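Heads up, one of the protein chains got dropped from this complex, but the rest are sitting where they should.
Take a look at chain A:
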């Protein structure tokens, strides 16, 4: 089921297997038939670890969603709550238990905290008087979830908000713990680099934890050579820009959740001859997106403008393969052809799906609105007129375009100008408040706190320097046959990835000046390896770097890193980890505050 996890340089299936083993062990601890009550948020991430079949093998007969009131009846011996350690969920659980039918034969209750147990929650259960009802209280340490052969995510949605708005570093603690788990499975990572306050904090915790666990040191040959920790606030610009890779656009437009995307069904309808289009399926089409699908692995990271060509090339190959049958003369040849059929059919349906997806996306990318938006983004990124009120943004506000779009654009302008003149900023803010409602004053305040919006202070705009030194804008980005990461944004090379690239070669020392302009400290740490575990590198063997984005990463950035891994002369392979897979929209959304209005 998860073979694609083991194709990469680092076999991430080990991590998944370890997680599955632990899950099985917990389930077996509760002997007899069981029902699971799910914290809804967890079902997606769990799906990547274990399918229902695994649960079923361990006598899980029913699954419910956690909600207040009485638990649905189920003739099972055990009820297991799978929950995040959150107080509000504890209250719901307590309610569930109180309203349990007293006449009913008693059922055993268990609670499994994901990813960590919490004394605070247990205390709450105790206050509610239900703590004693649990036979087992356990934790399921699920920090890093393997999403693909080179991709791990914690799916910790609020990480950025918590770190930068609320000064709550819970997610960083989980990150450090997750990295410790990773090191337990893949060996100690000898070198740690980092940039940003959160990165520093995580590195400190890791080093401390290593001291704490000294002696239980594992004797595994290190798989990773380097760990790079990057704060999202070091590069606020990249996520704000519209991603232009295939996968990036799917995410921007339809949103990818836990490896799945839901698409409008119209384009996927099986068009049978003679039938009209009246029986269109109403359910959205759900597609799983990962490298297990050969075609998708090939095109996901391409600039969208290169996807069409790739698809038509593929179409030719596939139809040529089907034509082969006419050439098959002998029984042996026919047999061979037939044996390849399932594979070919899968390829054909995959092609059909992605052709439809590409059509859907093309309808949008060729629209004038998309073009105008992109033009303005690119103007900002190249530093054109970033210090005045932008008419396009004004018009968009007047047209009442979605607020998030406006916030993304204004933030981008602010970031590219190292803050906006107070007059300009206030103008935008007033426009937003008057058009979208005064309640958004809280959201604007949040964006200011996070540094996405800021009034220009005395210091001069250093963005142009950063842009030039790091070559963030490449005029001649080649979308079809890229030779630089800037292809992922058709010209803009993501800052975060440039930092990663420079670190590998020639090293950060060459950009000290720029690093100082970016927020937070940059640092390097070394972790001692037990003697005998020092890797003897083969000639020409690539080094492996784990890049951890604290606060989220976009698919375009992932694509850029994959591009670097594939570059012949880079000598480096990248594995990507993050607190959350995100895009500008989900990111800005996570920073918004919407007070519930009570007025009817």
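Going forward, a residue touches a chain if its C-beta (ideal position, glycine included) is under 8 Å from a C-beta of that chain, and two chains touch if they have at least 3 such contacts; residues count from 1.
Methods note: contacts and distances are computed from a predicted model.
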In UniProt, the chain not displayed here, chosen among "Beta-hexosaminidase", "ARVCF delta catenin family member b", "Vacuolar protein sorting-associated protein 16 homolog" or "GATOR2 complex protein WDR24", goes by "Vacuolar protein sorting-associated protein 16 homolog"
Which of A:21, A:56, A:208 or A:286 touches the missing chain? It is A:208
Among A:431, A:479, A:557 or A:573, contact with the omitted chain is made only by A:431
Touching the hidden chain, out of A:75, A:324, A:372 or A:439, is A:439
Chain A positions in touch with the non-displayed chain are 85, 87-88, 116, 118-120, 123, 166-170, 172-173, 176, 201, 204-205, 208, 211-217, 394-395, 397-400, 426, 429-431, 433-439, 441-442, 445, 593, 595-599
